[in-house]
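Below: one structure in structure tokens.
What follows is part of the complex, with its chains left where they were.
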Amino acid sequence: MKKIQLTLVQIDNYGPWTVTPVHRREADLQTLQAELFADLERLFAAREGLVFYTRFDNMLAISNGIDLDAHRAIQTSIHNRYPITVSMGIGAAETPYEAQSLATRALQQAGSSRSVERRGVIAGNGVGQPDENWVQIAHMDINHASLMTDKRPIYDTHVLLQQTHLLLMKALSQRRALVFYTGGDNFMAPSNGVDTRELQAVMDEVQQTLGIELKAGVGAGPTAELAARLASQGLREIREGKTSERVVFKTS
Amino acid sequence: MKKIQLTLVQIDNYGPWTVTPVHRREADLQTLQAELFADLERLFAAREGLVFYTRFDNMLAISNGIDLDAHRAIQTSIHNRYPITVSMGIGAAETPYEAQSLATRALQQAGSSRSVERRGVIAGNGVGQPDENWVQIAHMDINHASLMTDKRPIYDTHVLLQQTHLLLMKALSQRRALVFYTGGDNFMAPSNGVDTRELQAVMDEVQQTLGIELKAGVGAGPTAELAARLASQGLREIREGKTSERVVFKTS
């Protein structure tokens, strides 16, 4: 049975830390959060994973092929270089939604995100058999003209992107898929089990509701790295006019 | 006349760069974007400004007190250390919405975000008289219990935060204020001219619609640094039970 493996990386007791002894300077917190995400991205990516910044205090990573020892090595590197610690919950399932749910539950059972006692835990279970690893990612972007970055006030396009994100979240949740905003006009959806027809239906809904035209490259393979690369190749074929489809699917 | 000054920092011709000659590795782009934001945050914060990551390829900074030479120094430091260049549009107005609109227009008139010719431009006008500088920031956070990070799957709280963000965006736009998600359960709203009563009305709407309870510290002063610090002090008074209000206002 093919499974996607997700890791929830959660800063331990972060809320209270940010206000102890006084509220730490906001610019420092913003810098810290962005640096931590950039570091985790490098550490997971060096092992063919991919991290989404999500809430910054809680980040989700696609971690197929990354075992417990590698998770521990990543965690230790963060502990050696940051003033905070992180705990990790790992979950594997046929759908991304179920995988993140298992990852969350494993971590919740190890203690509260606000516990002073839970520090540096790693809980949960990954994919058991190597040949069960499977990641499908849909990389969607917005056709440049429809976002009108060069015409509207920038905040209006920012609002429009949030609306698009939220609509994608709702539509994909029904298919047990997740979607993350990855900056600019890009969204990435871990979407094992969602087929081309369903994805087109989601994109149609966005277009009809918001007037936003999306295109999607979908990649699938045993690691996030490979799935993301194949998804990009799919997007490129659409961009270069090699196909008239709005969704191109590539499997390793 | 008191004015907030906003700077739009836009990566020049970023979309095309990310796919030239082939689609660059997604993990590298995520790392690059987060590092660039962290660097801009440090560079503006060293001058008492504050940057929001917004879309990552377009970031908005509160820049009162930061003059053209300082903008140029920030820009040069980025050009010396990154493979991309950035352009900046500056706008100042009585309301944050108008300020970002002016900042955007100034930049759009200098050339398209996708032009290969527009590189490293700085356009627009800041606050003219030093004593006109004025920044009001509402720092809102969600009461821990109502988000249920320790009970729900993490993705569900992620969706809930996006819903909250979007609802805040809509409600505050009517008051010509902006709002940015700053990670965790935090939102920051540049909100010159919005009073306590209006803010409470916005928070009521969020609670009635989504069941999310917010509290807000509001700070105001001549720089983003000071406004943000006063806002944090307001939040702290609520947190420590020194007041039964959900909004505490502090002015320098």
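Note that the chains are named A and B in the order they appear, and that numbering of residues resets to 1 at the start of each chain.
Note that in this section contacts are C-beta pairs under 8 Å (C-beta built on N, C-alpha and C of every residue); 3 or more make two chains touch, one makes a residue touch a chain.
Only a predicted model underlies this, so the values are computations on that prediction, with no experimental measurement involved.
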item: Homo-oligomer size of the whole complex, from 2 visible chains; value: 4
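The working rule: only the chains that are shown with their structure count from here on.
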item: Averaged-CA centre spacing for the pair subunit B and subunit A, given as whole angstrom; value: 22
item: Subunit B contact footprint on subunit A (complex, rising order); value: 8, 10, 14-15, 18-19, 22-23, 25-31, 33-35, 37-38, 41-42, 44-45, 50-51, 53-58, 60, 97, 100-101, 103-105, 108, 112-114, 139, 144, 149-155, 157-159, 161-163, 165-166, 169-170, 173, 178, 182-185, 188, 225, 228-229, 232-233, 235-236, 239
